[in-house]
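In this view, the complex is presented without one of its protein chains, the others remaining in place.
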Amino acid sequence: MSSIIQVKDVVFRYEGEEEPVLNKTTLEIEQGAFVVILGHNGSGKSTLAKHLNGILTPDEGSIFVDGMDTRDYEKLLDIRRTVGMVFQNPDNQMVASVVEDDVAFAPENLGLPPDEIRARVDEALKLVDMYEYRLHAPHLLSGGQKQRVAIAGVIAMRPRCIVLDEPTAMLDPAGRHEVIGTIKRLCRMNGITIVLITHHMNEAIDADRVFVMSNGKVVSEGTPKEVFSNVESLKAEGLTVPDTAELLYELKLAGFEFPAGTLTVEECARAISSALK
Amino acid sequence: MLKDITLGQYFPGNSFIHRLDPRTKLMCTIVYIAALFVAKSYVTYGILLLMLCLSVAVSRIKPSALLKGLKPLALIIVFTAILNLFYIKGGKELVSFWVLSITTEGIKTALFMVFRIMMLITGTFLLTYTTTPMALTDGLEIILNPLKKIHVPVHEFAMMMSIALRFIPTLIEEADKITNAQKARGADFETGKLTERAKALLPLLVPLFVSAFRRADELAIAMESRCYHGGEGRTRMKKLSMKASDFITIFASLVFLTGIIVLVQFGF
Partner (left out) sequence: MPIIKTEALTHVYSKGSPFESVALENINIEIAQGEFVGLIGHTGSGKSTFVQHLNGLLLPTNGRVLMDGADINSSKKLRHEIRFKVGLVFQYPEYQLFEETVYKDISFGPRNMKLSKQEIDERVREAAGFVGVPESLFEKSPLEISGGQKRRVAIAGVIAMRPDVLILDEPTAGLDPEGCESILNNISDYRRATGATIILVSHSMEDIAKISERLIVFDGGHIVMDDSPMEVFSQADRLRSIGLDVPVVTDIATRLRELSIYVPECCYTVSQLRDAILSLKKGGSSC
């Protein structure tokens, strides 16, 4: 597999601040993967997200999206249609008062012909299961529905990668399931690379790769099983681990022995059962 | 109370009026408003009222929804009515005390003023209720397009307007939430002298402004992320196109306006 995003030694400071928010951040994201970036508030993960489609550009180091340098102003539109972005607050990313008009916004900006836009809008809304709501007003939808419309608005650009910056932070559990289910499907069925930034540990369990950020650096990376087996270092970063990993960790402290890498409820229950027998 | 504001709301539908081109509806609304200001008698007002009711019926918008839109403006309407009632002198004097008196002419003018304001508002509401803000601003953008030649930022203006309309419900909801949160801390928005009450609004207005700026910031980034780069090279999914029904409607409305003017000329 080839990588779609390469972040190399990126340093970034906000204007007027001394401490860099990103301090030699390096990571690579593979085409088609489901990647989760974890980190506490202020770890630099949202700032990193804004670098991935050229909203911000690095002071030092470089970012390449599908081979394009994000500092190349000429390529900006191509970069943004390659890497779509979904933000935390669904209300603040909708421009239109009707769902389908909102989804049409990006393809309209790309200057596509009307028929093509129509086709893409319908396709995008069907992919997130919101087609029947196409004529609704966004402010009357639930949080999970709004966020799915926001995702459709990005899919309509036919991006190869979608970056989601804490898309579930403002949603209730039902909305969270809807959104996470949708993005997993887009990754597995449609081959779209997903970069999910979150601090809900449970959302990271099915990821292909997890990056943990702290103080503007990637401090650990690996499969979820590898990352979550390191309970102590995650806690030191102000994060927790999923309750399954936490339970096994505490039992280990009390003298139990488990095989490495158990994360789902099923695996966890089986591991305990065989340790007791 | 704030939830009563229905400005800029769109009621989805598929009636004849919903399907008209927004430019047609804009022009008809302008013609209708012109006619309202020309009208001077029971007959002409009656015809206009009939026309309005007919349009509402065709649009299948519930009359109660339109009347609800009038509620926040009730104070202004009542104020206008009272002012005209006492200020306009003429005809027979009916009641009189101290310096105030009510005359038949006063009643007539007050009645006309109230009807004019109410019909003006209801008419424009009919426009916004049956037209999506997007279509409305698109229509406006095309109508104003010639102004681009003299460097008027028509696209930016239209985009701002459609975003403003989109955010009205969001901000109203937010204002409601903040009001409740401050009330929970004992804020009093309802009693006290006028100056005190104005000051009491600060706990509502400051957070509302802060939040509006934050939203604007986030929206700008979200729009850029979706490849927005001004009006240049931008296409539209729903191309506006004038159909035969549009031309007929505009023609009919012009005939209608002429008819009203002629009636007024002949003293009706």
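Which chain is which? They are A and B, in the order written, and residues in each are numbered from 1.
One rule holds for everything that comes next: a contact is a pair of C-beta atoms (placed from the backbone, for glycine too) under 8 Å apart; a residue touches a chain by one contact, two chains touch by 3 or more.
Keep in mind the model is a prediction, meaning the values are calculated, not measured.
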Option touching the unshown chain, where B:39, B:85 or B:178 are the choices: B:178
Sole residue of B:72, B:203 or B:231 that reaches the chain not shown, by the stated touch rule: B:203
Touch with the omitted chain, as defined above, among B:70, B:168 or B:187: B:187
Candidate in contact with the missing chain, chosen from A:9, A:59 or A:172: A:172
Selected residue (touches chain absent from view) among A:3, A:142, A:220 or A:233: A:142
Residues belonging to subunit B that touch the chain removed from view: 62, 64, 174, 177-178, 180-188, 202-203, 206-207, 210-211
Residues in subunit A touching the chain absent from view: 39-42, 88, 142-143, 166, 169-170, 172-175, 199, 201-202, 238-240, 242-244, 246-247, 250-251, 254, 256, 265-266, 268-270, 272-273, 276
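FYI, only the chains that are shown with their structure count from here on.
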Centroid distance [mean C-alpha coordinates] between subunit B and subunit A, Å: 42
Subunit A - residues contacting subunit B, complex: 50, 53, 55, 77, 80-81, 84-85, 87, 89, 91-98, 100-101, 104-114, 117-118, 121, 135-139, 153-154, 157
Subunit A contact footprint on subunit B (complex, rising order): 8-10, 12, 132-134, 162-163, 165-166, 169-170, 173, 214-215, 218-219, 221-229, 233-239
